[in-house]
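What follows is a structure written as structure tokens; I'll ask about it next.
Here we show just some of the chains, and they stay where they sit in the whole.
By letter and in written order, the chains are A and B; residue numbering begins at 1 in each of them.
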Amino acid sequence: MNLTVGQIAEILNGEVAGDPNILILGISSLEDAQCDSVSFLANPKYEQHLYNTHAAAVIVGVDFVPKQSTKTVLIRVNDPYLSFTALQAEYQRLTILKKTGIEAPVHLGTDFSHSDGLYLGAFAYIGDHVTIGKNVKIHPQVHIGDHCTIGDHTIIYPGAKIYERTIIGAYCNIQAGAVIGSHGFGFAPKPDGSYQNIPQTGNVELGNHVDIGANTTIDCATLGTTRIEDGVKIDNLVQIAHNVEIGKHTVIAAQTGISGSAKVGKHVMIGGQVGTVGHIHIADHTKVGARSGVTKSTKSDQILFGVPAMDRHGYLKSYAIYKKLPELMACIQELEQKILNLTPNSPK
Amino acid sequence: MNLTVGQIAEILNGEVAGDPNILILGISSLEDAQCDSVSFLANPKYEQHLYNTHAAAVIVGVDFVPKQSTKTVLIRVNDPYLSFTALQAEYQRLTILKKTGIEAPVHLGTDFSHSDGLYLGAFAYIGDHVTIGKNVKIHPQVHIGDHCTIGDHTIIYPGAKIYERTIIGAYCNIQAGAVIGSHGFGFAPKPDGSYQNIPQTGNVELGNHVDIGANTTIDCATLGTTRIEDGVKIDNLVQIAHNVEIGKHTVIAAQTGISGSAKVGKHVMIGGQVGTVGHIHIADHTKVGARSGVTKSTKSDQILFGVPAMDRHGYLKSYAIYKKLPELMACIQELEQKILNLTPNSPK
């Protein structure tokens, strides 16, 4: 990052105890720190690491009093954790976002319009009639199809592929290898048992502040729009099928699949490796446990688990007994014998 | 799409009620339509949308009589749904397929042979000894390895990666980010607990009319050929391991994994997020429910579900009781007590 301890303290509105001229190149935890790193101590239970760290400087609370002598410079701030997170964000701004300009070669289609602060990495492909907002960073080898629109401050990482007519909002982050707008799974059976492709002519729209994970795939709508609303966070290797709608501030963990035309509400939390069938509606504020399979529409505020998904508490109670099924079986056989013994004229 | 209402009616062999000179730019549903869209009404239950739509023109049945006044032009055809699908296909032809020619820069290996109608997008890489048929569309940033063959009318979307010696049939669609021919998971354990890589020197062959989803991976055979037969449809993020064979007109939904050397028959339907173990044979016409784990070879026409997969009907019956296991447990405990009470000389 190439900042002195003094410059970091200034960014964080903190005070330096030690030499403010030491140059800091990286950020790390107390344990992993190298001699040119800055680290932080927020949780008192890690205090011992402070006395062994190699960090050049450590961000600590304004009232922190070391119990032993330390070799590192201290930067005193009101809230060490928040300050450290702010410093990380600054670090990202300085590294990821510092690039501007258009590298060569790139492909620029006709009618390309963009604003200030654009970075366009080498081997990026911009189709025709593309409009890009302010301060957008498009990394190398990205593909943007014809008639796409990309909002301000959005970052698209290397090799992500955006199909034609996709609309992406502001402040989105799209990780490497993500595919947005692919032609989804739509086939009509023919009398001979083969399948006829159904043309997929819709598009995808992402709202603002949407994050899409690496190698995640989002299919375009068959007709109309596959819609991901503001603030949605989608992890790696997730599959979003055609015509799905995901409501605001919903989070979806890795390797989950949402089938065609499912509507997911707002503020939903979906764990990893979950699947849903198509055409259902998952209500606002639903929580779906990892690896569940949701087969029916849900009511608000449910917590689901299992395949097919049921109430989480019930699932785990049943699973506790599932583990004991062999004992249960033995118990039933014993009861059968006892009843036989009680029954008059039964063979003893 | 830049067609007038009159031109669309001509394509569909329909009749226009209204102004035939209106220019149509896009296709959409009645609800999502904009003032330059064409839409359709096939199912009478959506008739109300016709009276509120913003569509410039709507495809309706030849006998359709509006119950209210409408602002849109009507295009009367024999079968509105089929006509609309035909129009979508025409739209795709006009947009996706219109491109021809070789953009710059591309990498062309030695001994590259191709026929008419080729589109080769910028930053595409063609290895040595590659043969490409008629009207093939290879989008930007695609990689085609040495000694590959690609049949007529096949479309390969941006950034798909095809390894050397892959053979792809005619009329295939390979979505963005798909990887075909990767070196699969083959390792021999060594005495020290480490692993020796087993060279993967086979290839992959796709038949005609095969569709491969976005970011799906298909490994080459260790030796010989991983084979995907005619008409197979594979969704996004599917894993096909080395030496697998998939029979004609089988469909595999998203995020499913087929393990090494498994043979999947013809006309099989495999749901999403399914897994199979290796070296098994899934019979023709088998149906495997979403999220199942198939651990044994199957007989023809079975419908499977669960992990390990069993008959679907049986699985769901068992699952219904699984949900009630706590009640079942309580019931058994009650029976135990009753038997105790019935037993002579038992403590009351």
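Following the convention adopted for this analysis, contacts are C-beta pairs under 8 Å (C-beta built on N, C-alpha and C of every residue); 3 or more make two chains touch, one makes a residue touch a chain.
Every value quoted in this text rests on a predicted model; they were computed, and no experiment measured them.
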Practice item. Please state how many copies of the single repeated sequence make up the complete complex in this structure file, given that 2 appear here. Key: 3
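Keep this in mind: only the chains that are shown with their structure count from here on.
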Check your understanding: Turning chain A onto chain B with a C-alpha fit: angle in degrees, nearest 5?
Key -> 120
Review point. How many angstrom lie between the CA centroids of chain A and chain B, rounded to a whole number?
Key: 24
Check your understanding: In the complex of these two chains, what residues of chain B are touching chain A?
Key -> 27-29, 31-32, 85, 88-89, 91-92, 95-96, 103, 105, 121-123, 139-141, 157-159, 173, 175-177, 209, 211, 213-215, 231, 233, 235-237, 248-249, 251, 253-255, 267, 272-273, 290-291, 319, 322-326, 328-329, 332, 335-336, 339, 342-343
**Study point:** Residue ranges of chain A touching chain B (in the complex, touch as defined)
**Key:** 105, 107, 123, 125, 141, 143, 145-146, 159, 161, 163-164, 177, 179, 182-185, 187, 193-195, 197-199, 201-202, 215, 217, 219, 223-225, 237, 239, 241, 255, 257, 259, 273, 275, 277, 293, 307-308, 310, 314, 317-318, 321-322, 328, 331-332, 335, 338-339, 342
